[in-house]
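Selected chains only, in their assembly positions.
Chain naming follows the written order as A, B and C, and within any one chain the residues start at number 1.
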Amino acid sequence: MSPTDPAAGAVLTARGITKSFDGQRVLDGIDLDLERGRVLTLIGPSGSGKTTMLRSLNGLEVPDAGTLEVGGVRVDFAGPVTQRTRDTLRDRSAMVFQHYNLFPHRTVLQNVTEGPVLVQRRPRAEVEVEAEALLDRVGLREKRDSYPFELSGGQQQRVGIVRALALRPQLLLFDEPTSALDPELVGEVLAVIKELADEGWTMVVVTHELSFARQVADEVVFLDGGRVIERGAPAQLFGAPRQERTKRFIERLTNPL
Amino acid sequence: MDWELFWSSLWPIVRGGFVGTIPLALSSFALGLVIALAVALARISRNRLLQAVARFYISVIRGTPLLVQLFVIFYGLPSIGLTIDPWPSAIIAFSLNVGGYAAEVIRAAILSVPKGQWEAGYTIGMSRSLTLRRIILPQAARVSVPPLSNTFISLVKDTSLASLILVTELFRESQKVAAFSQEFMLLYIEAALVYWVFCLVLSTAQSRVERRLDRYVAH
Amino acid sequence: ACSSGGGDSSGGAGTEPEGLSLDAVQDAGVLVVGTEGTYRPFTFHEGGSGDLTGFDVEIVTAVAEKLGVDVEFQETQWDAIFAGLESGRFDVIANQVSINDEREEKYDFSEPYTISPGVLIAPADTDITSFEDLEGRTTAQSLTSNWYEVAEGFGANVEAVEGWAQAVELLRQGRVDATVNDELTFLDFEKTEGADDLKVVAETEDASRNALTFRKGSTDLVEAVNDALAELRADGTLAEISEKYFGADVTQ
């Protein structure tokens, strides 16, 4: 229920991550660093490569070049990457998706326990106790036997977060966790994420919620065209962006009209 | 209309359904689904050779008449020293046939499960095969019930061809009565009625299964 | 004018076609014949895709000639052949239809134009020597032939097959012990395919009598046909046709 190893140190180091789809360079030499217990926020226009970067951290996508170190596992993408390496990467982090991607044929509790029991082979009884405690924390204990379609979007996303937490990952990855939600449901999910940040979980969050990023993030990275355009503390980056592109992007988000 | 003949022949025909048509259809369908699943997986695997073999198999099964498939297995194989009894021959032929048709259904159903479900499986550490088994197939099952039940209904009627390789079933029984009584039309219509009743029962069963699987699917 | 020939000559739409009269046939100027076209040597296509020919085809053609009408063939499968006659799709069946009680009740028959005994055929090395040995053995018989009942009558387990070709195949593959069929079929087979591995072990006492089949009530037509057959018999035509196909006269 709290990060597995509270000692300090780098949880994530990415160097020169590069990835092309159909000859189109989508990530173009991205560097990222993240210390244990800190929160990194990725922002950037649509198609800038935020999701692709996040997926690379979770082993869902294999970059063409660069090196990645997540929770002590180091991968050099110059060479061939085995399935084992991808699996190890995956073990270190867990992803929360924009569209929740809960398993529709499993109850809430089963959604949460599936990974710990079947993959991590922990005893079911122990896992269930922990899962219930986690569900309780996000206010969903009484929904343990519901199916996902019986929940609102905000509730589903909270289950999605619990499913990730139950794996006890070293790194939590959030890909626009609230952008599929009705505006009034956004708050309940952001509140949960903020609590996790306060508690010391290490995480990377892709989001368009600037006010959230301002309050929660230790560092904000602005991506465009697969490159890091600017990075800095939220106050600096939102308040006084150095780059014209950053400025324009933030302007457009805060004042759409 | 010769009602006396109709009623006296009804039981033999229905019995032919129970001892021939239904066990044959059920066992072939069960086996056929296993084949279909394997072929569907081969079709979507990353192995080119497996893909090609699966495609070829599907193409041959769907492209040639079932009658010929039955004949080759029962009358053709003995010429290469493989003599198989009528029932096993029929089950082999029908399940290979179902395998070819149902493979495409299952493949489409697997592909219809959103990609996000695969990724959710991966992100909780599942391997490809575990994700397939625990996450994808249960969801694909729901989608494939209606088309598979079509396949099954066709199969029920196709089993009438089994009489060509000495398996006695519903249709054969009606032909026997027809041959002796010379009342071909009456007996054919009678057989059709019995098939129809069987299919109605099957359709009801299908709706049941669908509704049960619908349980966890959004409206 | 193909199937409507049968339909027109039946007269009276709206009811099941009644028996056919000689007048109706002669008015139409054509006798429509139903036959399989895939039953050698009785009705088949020369070379496989050539003209329809065969023993029954030639006989019925000769009969039509005597009646002074043209002949037109409609080819279908055995399953449909009686339905075709009853529904007026054709006037007569020429397809080695053997006379039995059920059929006599439903149809009119001409005088038989083939009379042949049934033969019991088994592999050359068989231990079956008579029909009595069929007790408990397995034979392959066509459902629609009278030999089915014969085999059953001697206590055989009968596997129903579609025809002679399948029966022989099963016999050769050892899947059945014997088959009963009429002598003619076996003679033709022996002549064209060779049958050293098979042999005739017994012959039935009763011969099967095969005749042209008409709808019930075609009395004067059947009489005319019988006259024609008698004339053909008298002038040697029947024997000639028979010799051509079987090297023997099987018409009496």
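In this section, contacts are C-beta pairs under 8 Å (C-beta built on N, C-alpha and C of every residue); 3 or more make two chains touch, one makes a residue touch a chain.
As the structure is a computational prediction, the values presented were derived from the model and not from experiment.
Colleague: Copy numbers per chain label across the whole complex?
Modeller: Whole-complex stoichiometry in this structure file: A x2, B x2, C x1.
In this text, only the chains that are shown with their structure count from here on.
Colleague: Just by CA atoms, which chain is the most central one?
Modeller: B
Colleague: Measuring between Cα centroids, which chain is at the maximum distance from chain C?
Modeller: It is A whose centre lies farthest from that of chain C.
Colleague: Taking each chain's centre as the mean position of its Cα atoms, how many Å separate chain B from chain C?
Modeller: Distance between chain centres: 38 Å.
Colleague: How many angstrom between the C-alpha centroids of chain B and chain A?
Modeller: Spacing between the chain centres: roughly 45 Å.
Colleague: Taking the mean of the C-alpha atoms as each chain's centre, how many Å separate chain A from chain C?
Modeller: Their C-alpha centroids are separated by 82 Å.
Colleague: For the complex, which residues does chain A have touching chain B?
Modeller: Touch list, chain A to chain B: 58-60, 87, 90-91, 94-95, 97, 99, 101-106, 114-115, 118-120, 147-149, 163-164, 167.
Colleague: Which residues of chain B touch chain C in their complex?
Modeller: For chain B paired with chain C, touching residues are 75, 78, 83, 163-164, 166, 168, 172, 175-176, 179-182, 184-185.
Colleague: Where on chain C is chain B touching in the complex?
Modeller: Going by the criterion above, the answer is residues 79-80, 82-83, 86, 102-103, 106-107, 143-144, 148, 159-162, 166, 169-170, 173-175.
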